[in-house]
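Removed: one protein chain of the complex. Kept in place: all other protein chains.
Right after this comes subunit A.
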Amino acid sequence: MSEHFDRPASAHVPVLRLGDVLLVTLQGDLYDSAAQQLQEDIGATIATSGVTGVVIDISGMEIVDSFLGRVLAEIAAQSSLLAARTVVAGMRPAVAITLVELGLTLPGLRTALNTEAAMDLLARTGPGSGDGPFAAGHP
């Protein structure tokens, strides 16, 4: 019984703001509804804060199925329309192997080996790098 509660599922995922970047850490398991809520929260937060990057740390996720894969791809697409770039960080090797076999290679998704590398990537390549929290180009 109790082992069910060792790795609780997330019903809500917090979105943290670090300067120009939103940092989202996914862990354990996730309700579908929480993944959808996260997508809305990220969109709303980008729109109000004008951040230019989103880092989604999935190193704590044991699996990524087609549902979560689609949510990640949609977050990236939606962020891009809101002038922010998304990097998915820390995918486990077993998850990557499984996604390829599943047929989900998510070509539009930028990835990094860990959160630090993702932050570096955004800082190095960002059009908004060096800008203040309210980057130019945002309405």
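Everything that follows uses one rule, which is that a contact is a pair of C-beta atoms (placed from the backbone, for glycine too) under 8 Å apart; a residue touches a chain by one contact, two chains touch by 3 or more; residues count from 1.
Basically, contacts and distances are computed from a predicted model.
Visitor: Can you pick, from "Anti-sigma regulatory factor", "Transport permease protein", "Fe-S cluster assembly protein SufD" or "Carbon-monoxide dehydrogenase medium subunit", the UniProt name of the chain not shown?
Guide: Options "Anti-sigma regulatory factor", "Transport permease protein", "Fe-S cluster assembly protein SufD" or "Carbon-monoxide dehydrogenase medium subunit" considered; the missing chain's recorded name is "Anti-sigma regulatory factor".
Visitor: Out of A:V15, A:I42, A:I75 or A:V95, which is the one that touches the chain we can't see?
Guide: Only one listed residue reaches the unshown chain, and that is A:V95.
Visitor: Tell me, which residues in subunit A touch the chain that this view leaves out?
Guide: 3-4, 7, 9, 29, 31-33, 62-67, 69-70, 92-95, 97-98, 101-104
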